[in-house]
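Every protein chain of the complex appears in place save one, which is left out.
First chain written, first letter: the chains are A, B and C, and each begins at residue 1.
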Amino acid sequence: MANIKKAAVLGASGYTGVEVIRLLQHHPKLEIAALTGHSRAGERAGDVFANTAHLGLPDLQDWKDISWSDIDVAFACLPHGASQETIVEILPHVDTVVDLSADFRLRDPDLYENVYGRTHNFPEILETAVYGLSEWAREPLANAKLIACPGCFPTCTLLPLLPLLKDDLIETSSLAVSAITGVTGAGRKASLGLSFTELAEGAHAYGVGNHRHAPEIDQIVERVTGQKTTVSLTPHLVPMNRGMITTTVVSLKKGRGYNDLRESLKAAYQNSKFVTVLSEGEVPQTRHVRGSNRCHMNVFQDRTADTAIVIAVIDNLTKGSSGQAIQNYNLSQGWDENLGLDMIGFFP
Amino acid sequence: MANIKKAAVLGASGYTGVEVIRLLQHHPKLEIAALTGHSRAGERAGDVFANTAHLGLPDLQDWKDISWSDIDVAFACLPHGASQETIVEILPHVDTVVDLSADFRLRDPDLYENVYGRTHNFPEILETAVYGLSEWAREPLANAKLIACPGCFPTCTLLPLLPLLKDDLIETSSLAVSAITGVTGAGRKASLGLSFTELAEGAHAYGVGNHRHAPEIDQIVERVTGQKTTVSLTPHLVPMNRGMITTTVVSLKKGRGYNDLRESLKAAYQNSKFVTVLSEGEVPQTRHVRGSNRCHMNVFQDRTADTAIVIAVIDNLTKGSSGQAIQNYNLSQGWDENLGLDMIGFFP
Amino acid sequence: MANIKKAAVLGASGYTGVEVIRLLQHHPKLEIAALTGHSRAGERAGDVFANTAHLGLPDLQDWKDISWSDIDVAFACLPHGASQETIVEILPHVDTVVDLSADFRLRDPDLYENVYGRTHNFPEILETAVYGLSEWAREPLANAKLIACPGCFPTCTLLPLLPLLKDDLIETSSLAVSAITGVTGAGRKASLGLSFTELAEGAHAYGVGNHRHAPEIDQIVERVTGQKTTVSLTPHLVPMNRGMITTTVVSLKKGRGYNDLRESLKAAYQNSKFVTVLSEGEVPQTRHVRGSNRCHMNVFQDRTADTAIVIAVIDNLTKGSSGQAIQNYNLSQGWDENLGLDMIGFFP
Partner (left out) sequence: MANIKKAAVLGASGYTGVEVIRLLQHHPKLEIAALTGHSRAGERAGDVFANTAHLGLPDLQDWKDISWSDIDVAFACLPHGASQETIVEILPHVDTVVDLSADFRLRDPDLYENVYGRTHNFPEILETAVYGLSEWAREPLANAKLIACPGCFPTCTLLPLLPLLKDDLIETSSLAVSAITGVTGAGRKASLGLSFTELAEGAHAYGVGNHRHAPEIDQIVERVTGQKTTVSLTPHLVPMNRGMITTTVVSLKKGRGYNDLRESLKAAYQNSKFVTVLSEGEVPQTRHVRGSNRCHMNVFQDRTADTAIVIAVIDNLTKGSSGQAIQNYNLSQGWDENLGLDMIGFFP
């Protein structure tokens, strides 16, 4: 059909890549026209991910061998660094690039260099990227050419905190986020530290005091509040494949109660298809949003009157990455943001 | 729309019930009009399964309170015993009942009594039920009124073995099936033996020598081969939610090789959308069919020339239960059997 | 031998009970002389826990049928409420009772009633109980008659925080603890919410804003600092059997750095056999203390100079419960606190 857009998935041998493939199976206006895979060019999709073998997908190619004029949109599921190098080549030839890497998230190239340990080679392009926290970027996403999808921790942190900050209900200082994530967040690679035997039956924190997603959170909080912020973020890795929780103890502004926070969130997301503020007292569980593009959140009274506990859950691969990427593309096209994304959480 | 059929899900508080709900979200010709739940009548669907809260599903009701004349098809996800009692009441009022329980699988009421420890009260209805191993029942399923969906072990055992038996490639005697299943097969209930702490980090066999699905397998093998059969079936419970493997060491008929078996399977399923015979040497993995209605299978040369190893995998809740139920209903209506069921395996 | 003490385990059908049994296997001065189990009296130990079948343990009895004059020490692994009722009967007849329940942890009976929803019937005995956070109670534990073992969250929270508070390095206000626990902490019982299928492949917070262990932490912080305190505690349940993490973002007192905190912990525990302050930058992992009585901890520089992140891990069943109970008894007898407890973490 003339109005079906053609998508390329760059980095289709990784988990965010195959998650884009999974989600696009049910997208009525978007089809997969090309797949790339750095080290696996020439292989069949089914050899890289056996669950896709029957789909008749194109073989994986080197991205340089793709006829980019036939592609409408590229979903770049590449490692940071490699992502910017590839995107800059492709960008002139396609209508839209949706970047799932970290390369265009931070507006400040010096900050990028500081956080990712490498120079950003395309600061002028950096400025043009739209930061795609979908629910907070519907307008800038319209007709966006380059979309930088947020990291999973920023997504799961900012969705519940931004309304509270914008409505001036909580203190900007002392934002301490404790987070839990499933293992798919670390990507698909041979690594002793990621092996089943090292990770099963245990849990541990990582990136303590210096996780790369913290400056990204700062940047957006500052953009919304106008105040310089340094969040604390401690992620913990637990033995499950998918799922993310952020738990933040927030200091209430004078005269505010936890219920004001709940009302703020409900108002902020009343027209959002993917964000649900749960019933009073109901605790968000990652398993209920598993494999979906949804975010469940809630606010709880803490033991002291002047603090509250804000909890949100997402699937790190879906709303935290590939699902939000598609949501962003939908928004860029003026489509229903739900296209291809209306599945419920995969439970049990 | 006039041509959307209305479905009731009986037993919507169990796992096969919610799996029907999940799958019907994407069915273009079928919508959920009623949900029942024995002990949870009056509750909202979202209180029973939080992942469904945003769907606008009907509340759970007692099945006696449903206006059955408004329902086209009932998916009965009830315990055996309760299932037959309910179905016999509903059957006159709806076009189709798809029973996911064991109540109408065994044709012989005495065998039913022997296996399930209770008299079958409706032997005359028993005779009318179509045994819905979809790929082997496309004709009888057309316009079927009462469909008895196979058990998960019979599905995962018969799909790979029936072509081999029909093509007279393997011995009917000495069929010894070793199986692995995820925990969802045991249903949703409060039980110490099913608690996380008792099941994590270990595995064990169960139903050894007397699993209820064995006579069901016998019945179908006998129907296809005309020979009296007593299969051996040993299921093992392992710490995962979904997934099933059957591994059968088969004795080849004289002059046959394992590759004849592969060819037999490929021929049998060349037009089946859900069954894939993998490439030579490729081992089926449950994770690749997880959450899908697919069955992956393969045949391997054993260490002696006269035996081969047949391995098949399904998701016990999908192809092993709710997915096959919908596939059967699709077939009963003359629809594409793929409707609502074309998702790929949920991996990772 | 004359100098082998005889132990009774009350509530031997639960997880803390069998953990006492496991640990006492290697205790040179203590042997199991009696087991009780409320609903399972009369059963063999091996029928209740198959891993103990070959040990020649006594059968489970009703506690009223035990000849208490033959018992030196009772380890009470009972639910709160039941624990106090039983202990008050036994206490006159044995030398020592080590209570693993919550019944004698809170010194204030009104607070107990408030937290546990039932009147404390023995406030006069409450006053005599020694709160057995072993490393902080070596003196009071000497010759103690009734020992109240701390909860698992208080143990894992207080061990790293008490030295910092005592050394006046961190603010007492704003102690916000985010915790992770394995499922064994919820006990051994038939419960839908604890079933494998409900808990696998997901995570969630619970007891948000009102966990019963929070007032217990307050009590001890206040005892050490002399300041009224209200900690924030958010536990998260993740799919593993054993293990606990506490992560606390602490505000440093003026002029203090995270390394002062590390030094404080190292000084506090330099003579403690079970507590290790890890090397700079090394993150504690639950799997490394699994099944052991050990606590690993460390302090990390946070992103702002005036905060630090304190992380500790234990096995909730061992140092968090049964292991500490035995450690406490060892201390009460003047024995090496290591007796029976010198196993390394069970990894992998």
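General remarks:
We adopt the following convention: contacts are C-beta pairs under 8 Å (C-beta built on N, C-alpha and C of every residue); 3 or more make two chains touch, one makes a residue touch a chain.
Quantities reported herein were computed from a predicted structural model and do not represent experimental measurements.
Partner chains of the missing chain, restricted to those shown and counted over the full complex, are A, B, C.
Touch with the chain omitted from the figure is made, among B:Q25, B:S191 or B:S232, by B:S232.
Touch with the chain that is not drawn comes from one residue among A:S67, A:S195 or A:N210, which is A:S195.
Within chain C, the residues in touch with the undisplayed chain are 15, 18, 21-22, 25-26, 49-55, 184, 188, 200-201, 241-242, 276, 278, 282, 285, 287-292, 294, 296, 317, 342-348. Within the complete assembly, residues 15, 183-184, 186, 188-192, 194-201, 239-241 of chain A touch the chain that is not shown. Residues 174, 176, 178, 180, 197-198, 200-206, 208-210, 214, 230-234, 236, 238-243, 245, 247, 249, 283-288, 290, 300-304, 307, 309, 311, 313, 347-348 of chain B touch the missing chain (whole complex, contact as defined above).
We adopt the following convention: only the chains that are shown with their structure count from here on.
Summary of the copy comparison: rotating chain A onto chain B for the best CA superposition needs 180 degrees, to the nearest 5. In this structure chain B contacts its sequence twin chain C using mostly the same residue numbers, the overlap exceeding half. Annotation: 39 Å between the Cα-based centres of chain A and chain C.
Remark: chain A and chain B have CA centroids separated by 36 Å (rounded to whole angstrom). The geometric centre of chain B is 46 Å away from that of chain C, both derived from CA atoms. Among the residues of chain C, those touching two or more other chains are numbered 197-198, 200-201, 239-241.
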